[in-house]
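Of the protein chains in this complex, one is absent; all others appear in place.
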Amino acid sequence: MPAAARTTSPASAASTAVLHRALVNVVVMASLFCVIVGSAFLIRYWRAKAEDPLKSPQAIALKDRLRNEPRNEQLKQQIRELDLALRRQYFRHLAFSHTGGWLLVGGLAVLILSGRQAARLRAQPPLPALKTDAEKRAARTAALARWAVAGVALATGAGFLALSLSAKSTLPDRPQDLAKSLAKLSGEGGPDLADLPKPAEFRANWPRFLGPDGNACVTNFTLPTEINLTNGTGVAWKTAVPLLGFGSPIVWSNQVFLSGATMTNRAVFCFDAATGALVWQRPVTNVPGSPAQPLEIPDSTGYAAPTMATDGRRVFAWFGNGDLAAFTLAGAPVWAKSLGVPKNMYGHATSLACWQGRLIVQFDQGEPEEGKSRLYALDSASGRVLWQKSRPVGASWATPIVADAAGKPQIITLGGKWVIAYAAKDGTELWRFQGLNGEVTPSPIFAAGLVFVISPSDQLFAIRPDGFGDVTKTHQAWASDENVPDITSPVSDGELVFTAASSGLATCFDTKDGKKLWEQDLESEINASPVLAAGRLIVITKKGTLIVAAAAREFKLIAKAELRENVLASPALVANHLFVRTTKSLICLGAKAGTLEVKR
Amino acid sequence: MKRRAHTFLVGLWTWLAAAGVAGAEQRFPPPDFESGYQLPVTQTPAPRAEWLQYFDVLVLLIALGLACHLILRKRSRAGVVGLSLFSLLYFGFYREGCICAIGSVQNVALALFDRSYALPVTVLVFCLVPIVFSLVVGRAFCAAVCPHGALQDLVLLKPVKVPAWLEHALGVLPYLYLGAGVMFAATGSAFLICRYDPFVPLFRLSGSVLMLTTGAAFVVLGMFVGRPYCRFVCPYGALLRLGALVARWRVRVTPDFCTQCQLCEHSCPFGAMREPTAPAANPAAQSADRRRLGWLLLLLPVLIAAGAWLGGKLSVPLSRLDPNVALAEKFLDPRKAAPLPGVQTPQSLALGRAEDNPKELLAAAAAARQKFAAASWLFGGWVGLVIGVKLIGLSLRVARTDFEPDRGACFGCARCFSFCPNERVRLGLQPAPANLPAPAAVAATAASVPPAKPA
Partner (left out) sequence: MAAGLSQEEPVNRRQFLRGGLRVAAMTGVGALVGALAGRSATDGTVWQIDPARCLRCGQCATECVLEQSAVKCVHTHAICGYCELCTGYFVPDPNALNTGAENQLCPTAAIRRKYVEDPYYEYTIDENLCIGCGKCVEGCNRFGNGSLYLQIRHDRCLNCNECSIARVCPGDAIHRVPARHPYLLKTTVSH
């Protein structure tokens, strides 16, 4: 209002000047106050939201220490004091933001009021100059404004164009196409195979239980001529394994992987294949869906019975409590989930398999009537379920194989009464064969165009895998009931099939007709499945005796060696080295460090 | 046991209000107490009483009526400031900016397009009453009732004049914002205008750090630029501006006749005052104007079509503001990062939900995408229309004899009145010059405002 600045007497002019100076000072102070309080407000606000007392690194460190020294009363007191201080501070922050806000409002009010008053004191009465040519100026303004509006329009248009560049979307535009993208998601398109290793690389490694295709047979392999654990002859290295597990080692390139677990701890270990050094170990914790209460599993199976598997880029471990975890070869966690707590009276033991970027998980549990058993194919990169099939069986302990049989990749599973083959791509059931009974533990193998399966302590079947539907009556090539094992899997070089029963009885059959060619009592209990290495049958007994025999139509003992520790796991055979997991350690038999070379 | 049953009945009675949420599996059976322990009852503090909402409506109506009276009859800046203060305190700091006419536009838009959305009556009233008032008396709501406007008006310290051409260009933005806000609300995906309101967090003294900072920036800007949000952002102000353009009554600076002293133009911090212009005398200039107008009229449908075409391309990016679409896209992304084991982030949880029921999510996302397919080209067309109409408006020559506020741009803050010498004469603040009509006559004409016609 122009009324204020109309004082004329010098005295009042001086007092006006003083007042003005005071007001300007107030304005400056108020602005400073507002800026300080405002920034403090914002900073504290931001910090109070981001931090709660539990996130204090100091408190975390103290609590970590307490875990190691659970009886340290002084430490506890320290934690309590810190906690109290932190919580006080937290709520002080909260309170400050409230009062700070009002302080700010007050400061702003003072700033505005005094600023206005100061401006009013100095306000000059407006003396507008006479303006002519209003029309011309209006026209010029309008012209400028038109161009400016055109500029706004152009900027908007450009913005729209830039925005429309990101129009590509994974969500289809038409609702009709949704079904297609859902199907794609469920694995029909399949996972990205571009970065997965070539099949030859799989053959050169030991990526799963019983070798690349689940038939533990390698053709090019030289065993050390002499093995002596006492003086180290023929032993490349021996390393202690920190956690117990009955799963077998797997090998990829220059790394050996093992899982181990107790009731409360689960972990994955990676060893250097050349030196045996522990390269990394990763605990498997906080798995979503993992059971809260520790599970009771009999010692005979333990908490890490399933053998790990790798797709060449990631390793996967499955534990007795159902936790399923994936890590990169370098040990970075990739994903973890639980498909459920296995309902299994002896403890869960089925191992994993990989096929073309999919992780095949045979999850048999409970009783057949419960309908809880499933076969899953997970995307190995993300853990996403690509497909799952319900299985009409109860708990089983056999590991599935993926075989290129009868011209198509088939997943062959054993469980309950049934051998069931599924198409690996989408899980469609191809054929099933009835003939198993008891607690199915030996895994199937595929050799010489036949699938060999064992009904524990009952029969060894050879099945032609080219049927459809129930092939029980039509596709049985032969069967034998001689010395059939109850735990171990058979092994075949295509010409002969060998079994090694837990009683210690080794037997050889002809793949063509199932005729028994020989049997030999090895006079020791056997839990680990036998393996074949270039014409040698290798059996490791539970007591740790390594027995090498000729894989021929007649039995011939070639060598024996004592590993001096109990062995329940099958060995892994890679590049002339034999990796054996004993109950305590991991032993690598073969030439010493530096000579290990893995074929690519 | 009886006691327990009794407790339970009491409990049930309290919980009857809630829809029966199925009890979680009870891993640990609730105990049977032997010590006579009574189960505490879950407290349920009630929401704000219903009648208080109607009280808000009443306050709005009274404040609007009072604003009209203060602006048009009393012509009192002090009154307007007082009412602004009240509105700032009541609708701003007390009601914390939430019941708000600005945001209500979105609710109305959503109710128009989504039949299942029940629009609260109070929101409808809050949206429409200021518009009706604007059709009658102009932007009385902006002047003294809207807490956003009141805050900016009160913090104005030393206004800087925004060049008229820039003002015109930036004046387009509220309409674009309005279009976007209506589009996102009508598709049921977001209340954009509420989300990015800079002042509500200030009223609440809490909110996201980004919006608090933006609000503070607007306040600081508002000290030097008159009402920056109202003029260049506010989508509801854009609507009221349209209403004010055709209002029955309007603010006039002078009570009787204009002395062309330009003082009122100097007084307006919002650049709303227009100086008198004569109609173009030069026939050549006139014909050039006409030709331009013709071209622009032809351009209008072209602009609308171009906007619609361009907008149509935006349906995919715009639909990403819909949470379902955003989640569905992430879920369908073949290259999505696998969730880290043991680390549950909100995103991994959301993806987990999607995995559990992908059909439901994808159906919702596809429906939203469909809505955007229609809404986006309409939005684009709206943008073209706004630009075209603005260009046409800028090519119309308006002849004025007096200094008068632009009907649309004038907020009715009542600042200019006391600058007008004739008004000061009317109020008896300064003597009437001899060559003017007698004060009695002036008073008589002044009493007949609004609107006062030039003698």
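A and B are the chain letters, set down in written order, and residue numbers restart from 1 in every chain.
Criterion: a residue touches a chain if its C-beta (ideal position, glycine included) is under 8 Å from a C-beta of that chain, and two chains touch if they have at least 3 such contacts.
On a predicted model such as this, the values are computed, not experimentally measured, just so you know.
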| item | value |
| --- | --- |
| Shown chains that the omitted chain touches within the full complex | A, B |
| Listed residues B:77, B:161 or B:204, member touching the removed chain | B:204 |
| Touching the absent chain when the full complex is considered, from A:45, A:206, A:221 or A:418 | A:45 |
| For chain B, residues in touch with the removed chain | 7-8, 11-12, 14-15, 17-31, 33-35, 37, 39-48, 50, 53, 96, 98, 100, 103, 106-108, 111-112, 115, 117-124, 128, 131-132, 135, 190-191, 194-195, 201, 204, 206-208, 242-243, 245-248, 257, 278-279, 323, 344-347, 349-350, 352-353, 399, 401, 454-455 |
| Footprint left on chain A by the chain that the document does not show | 45, 48-50, 52-55, 62-63, 66-67, 70, 76, 79-80, 82-84, 87, 90-91, 94, 97-98, 292-293 |
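As a working rule, only the chains that are shown with their structure count from here on.
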| item | value |
| --- | --- |
| Computed distance of Cα centres, chain B from chain A, in Å | 50 |
| Contact footprint of chain A on chain B as seen in their complex | 93, 154-155, 157-158, 163-166, 168-170, 172-173, 176, 205-206, 209, 212-213, 216, 219, 223, 261-263, 265-267, 275-278, 280, 285, 303, 306, 310-311, 313-318, 325, 328-329, 331-334, 336, 338-344, 352, 355, 358-359, 362-363, 365-367, 369-370, 373, 380, 383, 387, 390-391, 394-395, 397, 418-419 |
| For the chain A and chain B complex, residues of the former touching the latter | 1-2, 38, 42, 45-46, 49, 97-98, 101-102, 104-105, 108, 112, 115-116, 119, 126, 128, 131, 134-135, 138-139, 141-142, 144-153, 156-157, 160-161, 163-164, 166-175, 178, 181-182, 185, 192, 284-288, 325-326, 333-337, 381-385 |
